[in-house]
Each structure stands twice: as structure tokens, then as C-alpha cells.
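Structure in C-alpha cells, see below.
Every protein chain except one is present and positioned as in the full complex.
The letters A and B name the chains in turn, as written, and every chain counts its residues from 1.
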Amino acid sequence: MPEHDRQREQLPTSSDEQPHFGSIETPSIFLADAEGTTVEKSGAYAAPDGSGPQDKPRGAWAEAWRELSRSPRFYISGVILLLLLTMAFFPGWFTDQDPRFCPIADSNMEASSAHWFGTNQQGCDIYSRTIYGARASIIVGIATTAIIVLLGGVVGAISGYFGGWIDSVLARVTDVFFGIPLLLAALVFMSAFEERSVWTVVAALGAFGWMQIARIMRGSVITVKSADYVVAAKALGAGTRRILLRHVLPNAIAPVIVVATISLGTFIATEATLSFLGIGLPASEISWGADISSATTVIRDQPSQLFYPSLFLSVTVLSFILLGDAVRDALDPKLR
Amino acid sequence: MTTNQQTKPEKTDAVPGAPLLEVDDLHVEFRTRDGVAKAINGVSYSVSAGETLAVLGESGSGKSVTAQTIMGILDMPPGVITGGEIRFHGRDMLKMDKDERRKIRGKKIAMIFQDALSALNPVYSVGFQLAEMYRVHEGMSRKDAKARAIELMDLVKIPAAKERVNDYPHQFSGGMRQRIMIAMAMALDPELIIADEPTTALDVTVQAQVMDLLAELQRERHMGLILITHDLGVVADVADKIAVMYAGRIVEHAPVDKLYSSPAHPYTEGLLASIPRLDLKGQDLYAIKGLPPNLMRIPSGCAFNPRCPYAQDICRADVPPLIEVAPARHSACHFAQQVLDKNGGS
Partner (left out) sequence: MGRYVVRRLLQMIPVFLGTTFLIYFMVYQLGGDPISAMFGDKAADPVFVRQMREEYHLNDPLIVQYWYYLTGLLTGDFGTSFSGIPVADELKRAFPISIRLALIAFAIEIVVGVGAGLLAGLRRGKFADSVVLVTTLIVISIPVFVLGYVVQYWLGLKWQLFPATATPGDPTWEDLILPGIVLGSLSLAFVARLTRTSIAENMRADFVRTATAKGLPRRRVVTVHLLRNSLIPVVTFLGADLGALMAGAIVTEGIFNVDGVGRLIYLAVTKHENATVVGAVAALVIVYLVMNLIVDLLYAVLDPRIRYA
């Protein structure tokens, strides 16, 4: 497999239109080089869409920003996400009800001016629970994404930069982690802990979510490493660290941002799924997933209990995907 | 340049007054998010059977867009044909229905593209792609079509055609691939071939072979040929007449030898002066100053005026029409006569 991976980096098609949820790896293939034919002037396979981020000039970021600034998706998702962030850190701004105040007498109430979304079986106010539920989701999403970018980035950079046996070993390790789907791995990981917290969930998702970033990073490093200007920088005596920071990172960052943004949505959805299965966040945390789970028992009589947390969860995931989409389109000129 | 007369004796007896294809005052623009690009602004030219018209110009001059419009393969949108006619045997193709149009494509008018590697479908064998012409247009059986495909490959001098018929495009060299493109164009014995920079993507050594092959086939079959190129060297040997394009207009139109010996437009003059010549070795090579115009903001008056050494106030004010400056010679320049006189053409 490493042979293929190494070849694959020359393919511009590798990472950009991969399915977002990332459980599927880039198919490992390599194209035949034009063996037995004369050397082509025409850039061979790079021709149809050879516009990887690596050959962009400096002004690419300004151009990308210009593109973003006229993308409605960017504004819609941006506004929603700002709202969600505020909700996560200052839930008191949105409601003065206590989401943990659950008088059983108020059980299963319809929506009213006192309880905008009604109450659940325990008598808790659904509106305030939904507002407070944002925090766990956002924290899990952001923290996990930070971990995978760091972990995946480091693994990928080492793999790509040093190559050889280090690359082979790390490639195999990546394969091993790819071998188990995220939800399944997180489920088994979580079940090992009696005491669970937000950080257990972050650890579970982070431990099994870094591989795609690693592959992208590795690919970028290899591409950049063999680029003329980096070879020149090396010849001029630039050190490893300098090359990685000055040349490799700026080129790898674009696809990483895209994958990270979209993964953030995935992690939030996966956390909710774990909590839904009763194996995610502890019962003491207010979580959309757990609230949806308990609402399923009354789906016939009061579908609204299921509706509100589901709506918030879906909109959150949607916003991150939209943002990722917008960023991708801005960074990838060929799609314009 | 005198070789023209020798290599193409049939030229003289081409049916007079009945051109195969006439492009008449064609206008095409591209409407994009960033604005309207006027790619073609009133282009007219014609080709007769057995005749070779070279269309010369920089990228963005509209030479390829014209060809795509003739072929009916212009991307629409963003392209919009805003005026003009394209007559094939006297009938306006732009007014034909889709099906009628389709039956001309490939069968009567065929096209050769610049980059054969991307122009051939990578997942089908060349044999399949050649045979497809016969199978679709003539309803031939798979076996017969395959046999014809092999004949075609022989025709364009691909060695061991029988063995290579099932190979894929990427397994051929650049020159061989371009031969396959030519074979595909020849398949149904069309009356007109449009070759869009057919040798640009090739190595210099291969360029001449491919060009010779194309010229030879054209001569044998008495086809019309529109040869689109930016390379003055390619044109000299094979073309009968040349249309020089700039910013979507024809700026000069002349028989090939006349144009070379005495250009009547400052742009042509600049192009010819920028060809390296052995007899001027040691001198600085001439370069036309400035850049090709942005098609969304074509300069007022003559589009070439910002780069033109002859430019006067009139050039910034009025678009010069394409007028006959000498027998069979047309130039779109306010100072055409002056340029022509200077180059000893009248």
C-alpha cells in the first residue's frame, strides 16, 4: 500500500471531493506513468484539473477571502455558528430557566409562554435544555477537532517528510485505525470507562478521528517536498524545521481546514449518537443526543420533544458542513 | 513560400465562387459572473474545398472560439452567439436543428484538437473510439467497424496497427496520439477539417511529421482545412491564405506569401518581426510591447492601439474596418496603406 500512496500524491484528484464523513479512505491507486511513450509537454494527468493548492501564488488567500465574502453559505453558517457559540458559553443570555429544575408535576406539558418548547417527561423545560445542550456538543466538536488536527498533522508531516520505514510504519498504523469505523471504535472505547465525561468522549473521537488529516498532511508534505522551490531552499541550506513551517504548512493548511471544519460536524453528530446510545456523555451533562433518546419513548404523543433537540443538532451539523463547503469552494478555484 | 504552388496544384481548380464554409460577421460573447467578455466581434472568413486557411492569433484572440462555434461545441452558457451566420454549402448552420447539426459534425466537418491525451477518452481503447465513428454514423457492425479502425490507423501510419488497436490512449506517444486524432477526423471522409493547434503540444521533431501527414491527407482528399495556430512557422508551408486575429476581430487577411513578404497591419508586422531569424543573429529580438487586451475591457477604437507604434488619436476613437488594401488583401488599420507601402507590398 505505501507504494500506492506515494504515487497517489501526484494525483490532483485525491482529497477534495472525498465524502465528508471521512470513514472512507481515498482509494489507493496509482496511475500508470506514460511508460514507453515520449515525454509529454502537456502535464499528462494533471491537465484536466491540475490546480491543487500547492501551485497557487501568494495572493491565493486574498482571492479565497474575496470568494468567501460573497458566498451566502459562508454568511448563513457563520451567523448560525456565532449564535451557537454564544449559546454554548453564555446560555444564560438566552434563557433564565434552570434546565435541571424538573418538577415532576410539570411533566409532558405542551408549549406555552412559560415553556416555549414545552416540557419533557421529567418536567424539565425543553427550551432551556436545548439551549444548554449546545455547550457539550460545541466543546466536544471543537476540542476533538483541535486534537485531530494536531495529532493528524504531526503524524502526517513526519510520515511525509521522512518517508522510508518511518512512513511505512505510520502508514500501517493509520490503516489499523482506519480499520474500525469511528462510531464502532468510539462505542468500544467509551464502554471501557465507568466514569465518563466530556473529555472521555473527546479522547474517544480524537483517538479514532485523526487519520484523514494525517493522510492529507502527508500528501501535501510529499508534494511540496519535491517542488522545485523547496528543493532550492534545501540546496540553499534551509533547515528541516524552516522548510516545514515556511513551505509545507502554508500549502497543507487549505485542505486541512476544509476537512477539519466538516469533521467538526461529524464529531458533534457522533457524540450525539453515543449519548443517544447511552454510552456517551454522563447523565449529569445536558446533551441533545440523550434528550433525543429519552424523547423517543413519547414520539407518538409528543413528537415536539424529539423535534427541538433534533432541529438544533441538525442545524449545528449542517452549519459546519456548509462552512466547510464554502471554504472548500473558496480555496479550490477549479470548482468556480 | 514559392513551394505552395508546387505542393498544391489542385488549388487552382477549386470550384470558384462556391466556398465550402463561410463565416459571416460572427459575434460571440461569454457572459460570466464577472462580466461580459466579447470573444468574437464580427469575424468573417471562408474556406473552399482543397483550400487551407490559417487562422493566426495569440491566445484569447478568438481563433479557437470561432472554431468551436463552427463545430457547435461551444459551451453555452456561458457562451452566447449574438450575431452572424455560419454557412456550410450555403446553408446557415446556426439555424439548423440539433439533429441536422449533429449529422454534419464528424461526418462533414471534423475537428482535431490540440491535446490528444485529454481529447481522447482515457477509458476506451483507441480502436473503440475510432470504430465509434462508423458504428454511430453508419450503423456498421462491431467487427466491420474495428476493421475500418485498423485501416484508419494504417492510413495515419501508426506502426503495427493491428496489434495496437486495442491499446489505450495513454499507451501511445504524443505524436502517435495526435495521429489517432487525425485518423478519427478522417474516418468519414469529411469535406472540412478544423485543426485547433494540432501540433502545439508535440515535440518539435514530431511537429513537422504530424503537420506533413495532415497536409498530405488534405491534398489527397481535396478537403478544406482551417488551421488554427499561433505559430507562424507552421503556417508558412501549408496554408494558402491567412487570417490574423486580434481581440476577436480579423485584422489582416491575405494570401500566405503576400502576408509574409509585406504585412499590411502593424500587428502582423510585429508578429513577423518577433520570429528569430538567422540573418539577424546578434540583434535584439523584436517584441510587441504590452499585453493582449482583456476581453471584458477591449480598448476603444482599434483594439491594438495601446500596443501599436503607428497609433494616433483616430486609432483610439474609431474602429478601423477591414478593407481591401491591395488585390485579395485586407487589413483593418487606419494606416494600412502606410504600413503596406513601408513593407513594399503595393
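In this section, contacts are C-beta pairs under 8 Å (C-beta built on N, C-alpha and C of every residue); 3 or more make two chains touch, one makes a residue touch a chain.
Remember, it's a predicted structure, so these values are computed and weren't measured experimentally.
When the whole complex is considered, the residue among B:36, B:136, B:208 or B:275 that touches the unshown chain is B:136. Contact with the chain that does not appear here is found for just one residue of B:53, B:86 or B:119, B:119. Chain A residues in contact with the hidden partner, per the touch definition given at the top, are 1, 3, 13, 17, 19-21, 23-25, 27-32, 45, 48-49, 172-173, 175-177, 179-181, 183-185, 187-189, 191-194, 265, 269, 272-273, 276-279, 289, 292-293, 296, 299-300, 303, 306, 310, 313-315, 317-318, 321-322.
Within the entire complex, the positions of chain B that touch the omitted partner chain are 71-73, 75, 102-107, 110-111, 113, 115, 118-125, 132-133, 136-137, 168, 170, 184.
Going forward, only the chains that are shown with their structure count from here on.
In terms of their C-alpha centroids, the spacing between chain A and chain B amounts to 50 Å.
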